[in-house]
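Complex shown without one protein chain; remaining protein chains in place.
Letters A, B, C, D and E mark the chains as written, and numbering starts fresh at 1 in each.
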Amino acid sequence: MAGHYVVRNVDRAAPETIAALRAAGVATAHESAGRIGLLGPAIVARQAGTTIAGSAITVSSHPGDNLMLHAAVEMCRPGDILVVTTTSPSTDGMLGDLLATSLRAHGAIGVIMDAGVRDAAELRAMGFPVWTRAISPQGTVKASPGSVNVPIVVCGQTVGPGDVIVADDDGIVVVPRERAAAVLEKAKKRTASEQEKRAKLAAKELGVDMYHLRPLLADLGVEYR
Amino acid sequence: MAGHYVVRNVDRAAPETIAALRAAGVATAHESAGRIGLLGPAIVARQAGTTIAGSAITVSSHPGDNLMLHAAVEMCRPGDILVVTTTSPSTDGMLGDLLATSLRAHGAIGVIMDAGVRDAAELRAMGFPVWTRAISPQGTVKASPGSVNVPIVVCGQTVGPGDVIVADDDGIVVVPRERAAAVLEKAKKRTASEQEKRAKLAAKELGVDMYHLRPLLADLGVEYR
Amino acid sequence: MAGHYVVRNVDRAAPETIAALRAAGVATAHESAGRIGLLGPAIVARQAGTTIAGSAITVSSHPGDNLMLHAAVEMCRPGDILVVTTTSPSTDGMLGDLLATSLRAHGAIGVIMDAGVRDAAELRAMGFPVWTRAISPQGTVKASPGSVNVPIVVCGQTVGPGDVIVADDDGIVVVPRERAAAVLEKAKKRTASEQEKRAKLAAKELGVDMYHLRPLLADLGVEYR
Amino acid sequence: MAGHYVVRNVDRAAPETIAALRAAGVATAHESAGRIGLLGPAIVARQAGTTIAGSAITVSSHPGDNLMLHAAVEMCRPGDILVVTTTSPSTDGMLGDLLATSLRAHGAIGVIMDAGVRDAAELRAMGFPVWTRAISPQGTVKASPGSVNVPIVVCGQTVGPGDVIVADDDGIVVVPRERAAAVLEKAKKRTASEQEKRAKLAAKELGVDMYHLRPLLADLGVEYR
Amino acid sequence: MAGHYVVRNVDRAAPETIAALRAAGVATAHESAGRIGLLGPAIVARQAGTTIAGSAITVSSHPGDNLMLHAAVEMCRPGDILVVTTTSPSTDGMLGDLLATSLRAHGAIGVIMDAGVRDAAELRAMGFPVWTRAISPQGTVKASPGSVNVPIVVCGQTVGPGDVIVADDDGIVVVPRERAAAVLEKAKKRTASEQEKRAKLAAKELGVDMYHLRPLLADLGVEYR
Partner (left out) sequence: MAGHYVVRNVDRAAPETIAALRAAGVATAHESAGRIGLLGPAIVARQAGTTIAGSAITVSSHPGDNLMLHAAVEMCRPGDILVVTTTSPSTDGMLGDLLATSLRAHGAIGVIMDAGVRDAAELRAMGFPVWTRAISPQGTVKASPGSVNVPIVVCGQTVGPGDVIVADDDGIVVVPRERAAAVLEKAKKRTASEQEKRAKLAAKELGVDMYHLRPLLADLGVEYR
C-alpha cells in the first residue's frame, strides 16, 4: 500500500480470548503459536512485572514525527494496544506523558514502540506500560504523513490491526487475530503440561529422564567421562 | 586546546535557576532550549526516579585511567555534577564507591560518565546517582594526563564548565550557563501550557483537534477509510 | 577437544574460600586477581542487589538448543553456578522457569548465560538469579550435541569447570580454582585498605594527596590555571 | 502459517519488467514504489559494482542450519534470487561456494542472506553476487525444518515468493509482484526527470532554485546572515 | 544558538596550508594537533585510496530531510568539504548523485556525512569521495529547518565553518582553522622524523631499542623468560 491511510474499522479477537492469552504469558503464547511471532529482543519492557494483552492499533510513522500517533488515538477502543514503527530507524521520544494521558482517556492500555519514549518516570508513576527500543527525551515534530491500522513490520514480525499483542517482562508476541482462538487452545494444554513438569523437576527428576534425552545424547556421540 | 589543564575558576548559574530547571525536568528543559542539548540515548540512568540539576565540572580523561577524576574532586563545590568523557571509547569502571565518597565529601551530587562505573550496588545504597554508558568492574590506572574544566564533547553535545546539567530517568540535557535564565523562562511557560493540555486530553479531547491537525492530515494526503 | 563430552568429576575450591570471595565482591576479587578475569560488560545482572559465588559447571551449547543444559543439571552440586556459552552468538531464551526449578532442585544457585533467558518475571519471583546477554522468550530445541564441564570461553575469559565465579550488580569475575586461595588473601588486604581510604576520603582528604598524585600530574605536564 | 512448507508454484513478474527495474536501480525503484520496500542498511553488498534483479525464492531457516537452502535449490528457475532469513538472529556462514555452484546450476543469479556466508573470495571469483549481514566461515548443520516460498520478513520488509528483488551497491529493495508494472511506469518517469535535473545542476543551477525551496526556507524561519 | 541560520561568510585557512596538511595525511595531522580532533571510527571511507583536505561547510539537518544540504550548496567555494550531521541519529540516504553533481558544480570536493548516502556506485564512478556512517537508498524529504555554517558536533568533535578537514582511508580529522598553520609545522617535523625511523626499522633496528623502551619494560615489571 503506497499511499497514507487511517483505517477506522478494526476486527478484534474476543475479549475472553485476549484475557486468557494474557494469563498464558508471552513465552507460552509464542510456543503455542508454533514458536513464531516474537518482536525481537530490541524492544524492552520499561517497567518490571507488568503483563498486558490487547488488540493492536498499528501506526507507521515518519521518524522524529508523532503526527500519526495523534491520529491513532481516535481509533483506540478500551483494551487496545498501540503498536508503532517508523519508516527509518529512530530513537527519538515519540510519546510522553501527554500522549499517554490521551491514549488512556480513549481506552488504550499500553504502547509497543519501535523507537523511543520520553517522560519515563511519569509513565511509570501513571502505571501506563510501554515497551520501547529507547528512552529519549528528544522531541518530535508533527509534520509528516503516515498510516494507522495498516499492516506494519516491527522487529521482524508483521503486525496487522486487530492482531492480539501479549507483552510482559520477557518481550512481546503477536498472535494473528484469526489464529488467536486456536493458539489459546494449545496454550491451555501447554500450561497444564508445564505445571506437571514443574512439579516433577522440583522433585529432582532430571530433564534428561523426563524428556527421554539419554538415547539422543548417545546417538549424537556425547560421551560421559 | 592541545595541552592539559586543570582550570580552577568556574562561573556557575544562579542556584535558584538551577533548582527551577530541575523542577522542569529534562524533556521540558530540552524543548525550552530549542530542542537541543541532549546527551544521546547511550548514557543511561543507573537508578530509577532520581532527578538532579547542577553545574558541570568537566573532565577529559585517557580511557582506562582515572587520574584526572581525582584531580577534579578538588574543583567541586556543593551542588556540582561531574561530567566525564574519555579520549577514546571505553567501558571501564572509572569510578567506584571510594571516588563517590570523595566527590560527595566535596559537595558533588552526581556523575555523568561517558564510560563505565563499578560498585553499582554500593552507589545505589549511598544514594549517589550516576548516568553511565556501562557498568563494569574493570579497574583503571592513574597514569595519563587529561584536563579538568575545559569544554568537552559528550554524546554529541559540547559541555562547558559551569553549564547547567539536568538529568533524570529520561536522560541528560546540558543548558549553556549564559542561556540558563532564558531557557528557564520558556520552561515555566511550557510547564503551565502542558498542565492545561493534560487536563483537556484527560477529558478525552483529541490531539488532532486540540492541535488543529485535521487540515494538515488532509493536506498531506492522509486518507480516512 | 574436538568431540562432545560430559565430564562428571569436578574439583571445587573450598566452601569457605568461595564464601569469602563472595563477601569481597566482584570488583575487589578482580583487582586482587591482578585485574583479570572479568566477563566483559555484555552479560548483565537481571535482578538488582544480589551477589553469588560458587563453582562453575560449564556448558558449551549449540545456539537455539538447550539439550546440554538438561545434561548439565545432573552434574550440579549444592552451591554450583551454571556457566553457559553457545558456539555461535545467540540471544534465544535457553532457560526458563522450568529449567531453573530443576537446577535449584539439584543445588545450583544461579546461572551465567552468554545468550538469552525467558520467564524473567518468574525467575525474579523465584529468587533465582541470572546474568544474561538478553531476555528473550524465543524457545529452543533439544537436538544438537555439546559439552558439559570442559573449559569454555565466555566474553573473552576462559572458564574451567570448578573455577570460582563471583557475580553481583557490577558483573562477573572468574577466579581459577587453583588461584582462589591466593586471590582471597589479597582481597582481604585490599578490603581492609579500602575501609581506611574510605574513611579518609569521607573526611575530605583528597585522592590527589592520599595517593601522592600531585608530583605525577606535574610530571605529566598538567597545568593548573 | 505455523507448519513447515515447500511451495512449488511461484508466480513471477514479466522478465522485461524485471529487466527494466534492474536498469532503474535500487534507489529509483524504491522512490517509485512510494519510498517503501528497502531491506534496511544491515545487509550489504559483498562485491562492488553489481546490480541484479529477479524473482524471490524465499527461505525461512533455523539459525546455523542450511537444510532448507538445499531444499530451495530445486525451486529455482533461471533468473531467480534466493532470499533467506533465520528464525533467530545469526551470523553463521549458511552458504559457501558449493551451494552457490548448485544454485547457479539451477539458474539462480544471486542471494540475499539475513545471516552470514563463507568462501567470500571464491564467491567473488565465481562472480556470484551475495548481499549478507556477515561474512563468517562458521559451518552449519542440516537438521531443522523450515519453509521455502512462504512470505518472510527480512530487515523490516515482507518478501513474498515471486516478488521482484533489485539489489545493487546501495542495498536491496523488494517490489511486490503485483505492483511491479506500476512501479516500473513511475520509475521510467523518474529516471527521465532525473536526467533533466542532473543537467541543470551540473550547469550550476541551485537546488534551492530548481525545487523552489527559498520560500519554504523563509517560512521555516531559516535566517540568512 | 537556538534558531536556524545560514551563515554566508566563512573564513578559510590558506590554500597552501590545506594542501600541505593533505600531504601529511590524517594520522600525522591528528598526532601533530596533540592527538585530538578525530571523528570517531563510525564514519568510514566509501572509496579506497583517496585523500582530501579542504575547508568545512557545516550543515545541521533534521534526520531524513536534506533541505539544508541544498541550502548549503550555494555556500560552497572551490576546495570546500561539506560536513553534515543530523539532530537525531539517522542512516537515511541524505545525498545521491544529483546532489553530488550540484556540489561538484559549485566546487565542493567531497562530503563527510554522519548519516547515509545513496547512489554509492554512481558516486564512485563520478570520483566524488564520501565518508559516511551508512550506505542507504532510503530517500528523504525537504521539509524541516536546520542550519548551515554554524559549529556542529560530529562523532565527538566540534567542527566549525572553515575548519580544515583532512580525510583518507583511516578516517577524518578536523583541525581548527586558527591552529592549522601551527599544526602543519609540527606535522612537517613529524613526517621527517618518521622517514628516519622507517629506515631504521626497515634495517631491523628494534623499536624497544630505538625508543629506549627496555628500561621502561623493566620498571613496569615485565619479566623476560
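Simple rule for what comes next: contacts are C-beta pairs under 8 Å (C-beta built on N, C-alpha and C of every residue); 3 or more make two chains touch, one makes a residue touch a chain.
In this text, all values refer to a predicted model and were calculated from it rather than measured experimentally.
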item	value
Which displayed chains the unshown chain touches	B, C, D, E
Residue of D:Val7, D:Ala23 or D:Ala42 in touch with the missing chain, whole complex considered	D:Val7
Given D:Leu98, D:Ala192 or D:Ala218, the one touching the chain that is not displayed	D:Leu98
Sites on chain E contacted by the missing partner chain, in the whole complex	26-27, 30-31, 35, 38, 41, 44, 48-49, 51, 168-171, 173, 194, 197-198, 201-204, 206-208, 211, 213, 216-217, 220-225
Interface with the undisplayed chain - residues on chain C	2-3, 33-36, 40, 85, 87, 89, 151, 153, 156-158, 179
Residues belonging to chain B that touch the chain removed from view	62-64, 87-92, 138, 141, 143-144
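The rule is simple: only the chains that are shown with their structure count from here on.
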item	value
Which of A-D and A-B has more C-beta contact pairs	A-B
Chain centre separation in whole Å, for chain E relative to chain D (CA means)	31
Chain C and chain D, separation of their C-alpha mean positions in angstrom	42
Chain A, residues touching no fewer than two other chains	3, 35, 87, 89, 91, 138, 143-144
Pairwise chain contacts, counting only pairs that touch as defined	A-B, A-C, A-D, A-E, B-C, B-E, C-D, D-E
